[in-house]
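Only a single protein chain was left out; the remaining protein chains are all shown in position.
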Amino acid sequence: MQTITNKLGEWSYVIGPYKEPVGSVKPGEIFKIETLDAFGNQVDSSTSDITKLIKMPFVNPLTGPIYVEGAQKGDALAVTIISVETTRDYGVSAIIPEFGGLCATPLTRTLNTPLPPRVMIYPIEDNSVIFSRDLNIAPIPYEPFYGTIGTAPEIEAISSLSPGSHGGNMDAADVCPGNTILLPVNVDGGFLYIGDGHAAQGDAEVCGVATEIPTKGTLKVDLIKGLSLRNPRVESEEFIMTIGSARPMEDAARIAFYELIMWLESDYGIEKLVAYQLCSQVARVRLANMVDTLYSVVAKFPKKYLPR
Amino acid sequence: MQTITNKLGEWSYVIGPYKEPVGSVKPGEIFKIETLDAFGNQVDSSTSDITKLIKMPFVNPLTGPIYVEGAQKGDALAVTIISVETTRDYGVSAIIPEFGGLCATPLTRTLNTPLPPRVMIYPIEDNSVIFSRDLNIAPIPYEPFYGTIGTAPEIEAISSLSPGSHGGNMDAADVCPGNTILLPVNVDGGFLYIGDGHAAQGDAEVCGVATEIPTKGTLKVDLIKGLSLRNPRVESEEFIMTIGSARPMEDAARIAFYELIMWLESDYGIEKLVAYQLCSQVARVRLANMVDTLYSVVAKFPKKYLPR
Amino acid sequence: MQTITNKLGEWSYVIGPYKEPVGSVKPGEIFKIETLDAFGNQVDSSTSDITKLIKMPFVNPLTGPIYVEGAQKGDALAVTIISVETTRDYGVSAIIPEFGGLCATPLTRTLNTPLPPRVMIYPIEDNSVIFSRDLNIAPIPYEPFYGTIGTAPEIEAISSLSPGSHGGNMDAADVCPGNTILLPVNVDGGFLYIGDGHAAQGDAEVCGVATEIPTKGTLKVDLIKGLSLRNPRVESEEFIMTIGSARPMEDAARIAFYELIMWLESDYGIEKLVAYQLCSQVARVRLANMVDTLYSVVAKFPKKYLPR
Partner (left out) sequence: MQTITNKLGEWSYVIGPYKEPVGSVKPGEIFKIETLDAFGNQVDSSTSDITKLIKMPFVNPLTGPIYVEGAQKGDALAVTIISVETTRDYGVSAIIPEFGGLCATPLTRTLNTPLPPRVMIYPIEDNSVIFSRDLNIAPIPYEPFYGTIGTAPEIEAISSLSPGSHGGNMDAADVCPGNTILLPVNVDGGFLYIGDGHAAQGDAEVCGVATEIPTKGTLKVDLIKGLSLRNPRVESEEFIMTIGSARPMEDAARIAFYELIMWLESDYGIEKLVAYQLCSQVARVRLANMVDTLYSVVAKFPKKYLPR
């Protein structure tokens, strides 16, 4: 089984078509990747000021682009996450002064004084994240996923900090082992990028930082010829899901539900206004992030309510 | 046990201090209420055009105001929902042309043609809601709650269609049997209003209408002297929760998380930036509605992660 | 000519149908009003902390309700502002810690430290506002208008701090001498409220406070029978204008332009998609406020481009 990763100093900070692939996979092939954490593995217990490590735009390094053989514009990639292992016995987190859901940021500007920076180191042991022994907080289950996964737009190169219709930095905990993520193909080979491993994360990722880990992941990429997607989809044992990323947040929710309803109509034969009604009775929603350049909302339809 | 309800033709369509109480309860007293559905029990299988029944602003009739003895400005009401029974063997739902999460509305105006109106009747039987026998959709569990619950502001009278810091039309499925809702008191007696029973509802209530039912409910109201609340709180066995209602939706999420973090600091001794970090790892979010005059977001903290 | 004002201690802090009229006018009658400033005339050069004077919800006192004879639900009031005189030789302004366009507020909550409070006293002399002699800023022309003007909703009572479809606290500098404001009538007599005089204000009223003055104003109210309005309109010599108040701000702009286009179609015979195109070439926009509970946007169509 091959392992794909980027060379030292050649990590990707944009998702786009302009960089040479760092590896190539066949549809259906199982392979491994290695990823850095969102801070490029630079943070440890000696880090006093996180802001000194953040050198924009070189944040959130991604592994990729990965070339998928046979992928052409108008197809979709179906990326199954088989497993995500942390390669470090701790995760890092932080308060970043002008980043997060409850502070002024460069996009929601105010004249208030920024929050003070902080760095947190969370040990990972016994399949759990230890938030604080002092406060005696119960161990948090290790439930890893990739915060960032996406495919290259045709001509744009999008910051690895941004989510969008190409996937990207959605911070959706549904991008986890056992689930399959569907992404649009816009260029030959699809150009898949992945990174930003999280050992644990709350809905909304409210302070902007999860329990950030470097990973070794095992993936499989299938190719769905001729499936043209406007936005990412996810499938789990329990749900079919669509992800909308936009600002304001209601626009992210609108995109997610629109795509879910169109999917219910096209693939399951539920006329769209009926699907709209049905979602109004049974849908579930995950607020994936309220902190990134676009907010991400996951609309989830329980498979048990699909027509039998 | 007393039963409180409004007289025919005297239902409340605003939540405010200007109407005489329709009943009075003592703190700790268990009592019953009767409520109409959001359409005033006017819709049935003969209804051809829902828009003819909707006579703004007389939509979403509420039971109340209920006077709580001893309640004074600066206190909080703790309303425990003991049970919610439907008093009809079907729920109603609808597509309303200029109301909902995926259509143009009077607040998000466009020049597109409005959606066509529709009325749906969903039988309730064997503790389930039957969405469609034709499509063979699995029965949806009867999981009732009150879409609207709130207390009078000091001088404003707010439409029963609006959520806000006073509670109101939040459409939060956490206002359900077993849970306790904390609401601010702004006037003597608190002036509690309640209604808008739902037999089932998806997160976001995307089309704007749940499975609407008239109810007979059993409640208990406790009084918490001197607890001054800025926004509603909910407590269940599993979670402490705060609800923010605002537009855009990110502002609703900001309010909810701000209140949750302040609560974790004031009552559980977790310094606020630590609470912010902890929420970023373990919080859950419910998008309660994306359709009302303000959107409602519930921020949920799992009690198992409270300091032990 | 009669003068209408409220008695001491009986100012209006909500716009609603629940208060007895303080005066009555006939359609076409010219009359005077007296208004307090937004802080109830309590601020002067000895005020050290503005936050101690603000006792929510008793802010922004309005004169009214004024009963307009013959006004009935479904009519419109046409309020012409004839003149606005300051009754004090200075205006007051302020930085209010959790209010304004560039700071965290109770609606856009963050964990940042609030801004410090400040009070400013601006002399008014020679028909100008003196911002600062120290900084040698040129005198600002005295261009007075009413920040708040509105009519009662049918059953709601809306805070005098809020704008909306009823008018209210729009902070639109177009509500000035020479212009006519059209407002919906929802109750017998219309119940007009007015106040919040400004001697000068920038677009957006960015810090949340203009040069606030008590006034003596001269008005005329005409009655337009059967003109049912969804939102306020303004007419000046140069423009026809519509005002949308909503959050997010794009929704305010959508409402304003929708109403403008519907007006161009209904009264000037320009088919709505043509009007949409024409507005795209010649419309002007005023951002009236970015600080109130809803943002207000004025869409303006230059009369010179009306069909001749």
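Letters A, B and C mark the chains as written, and numbering starts fresh at 1 in each.
As a working rule, a contact is a pair of C-beta atoms (placed from the backbone, for glycine too) under 8 Å apart; a residue touches a chain by one contact, two chains touch by 3 or more.
Just so we're clear, the structure is a prediction, and the values are computed from it rather than from any experiment.
The residue touching the chain not shown here, chosen from A:T108, A:T180 or A:S236, is A:T108.
Checked against the full complex, the candidates A:R118, A:H198, A:R233 or A:R254 give a single residue touching the omitted chain, namely A:R254. Note that of C:E34, C:E98 or C:D203, the residue touching the chain absent from this view is C:D203. Annotation for subunit B: contacts to the undisplayed chain at residues 102-104, 108-115, 248.
Although one chain is hidden here, its contacts on subunit C can still be listed: residues 93, 95, 100-102, 115-116, 118, 120, 122, 129, 131-132, 135-138, 140, 200-211, 247-250, 253-254, 257-258, 261, 270, 273-274, 276-287, 290, 295, 297, 299, 304-308.
Residue-level contact of subunit A with the missing chain is found at 13-14, 16, 18, 57, 106-111, 153-159, 230, 244, 246-248, 251, 254-255, 257-258, 261, 272-273, 276.
Keep this in mind: only the chains that are shown with their structure count from here on.
For the pair subunit A and subunit C, the distance between mean C-alpha positions equals 45 Å.
The multi-chain contact residues of subunit C, meaning those touching 2 or more other chains, are 108-111, 248.
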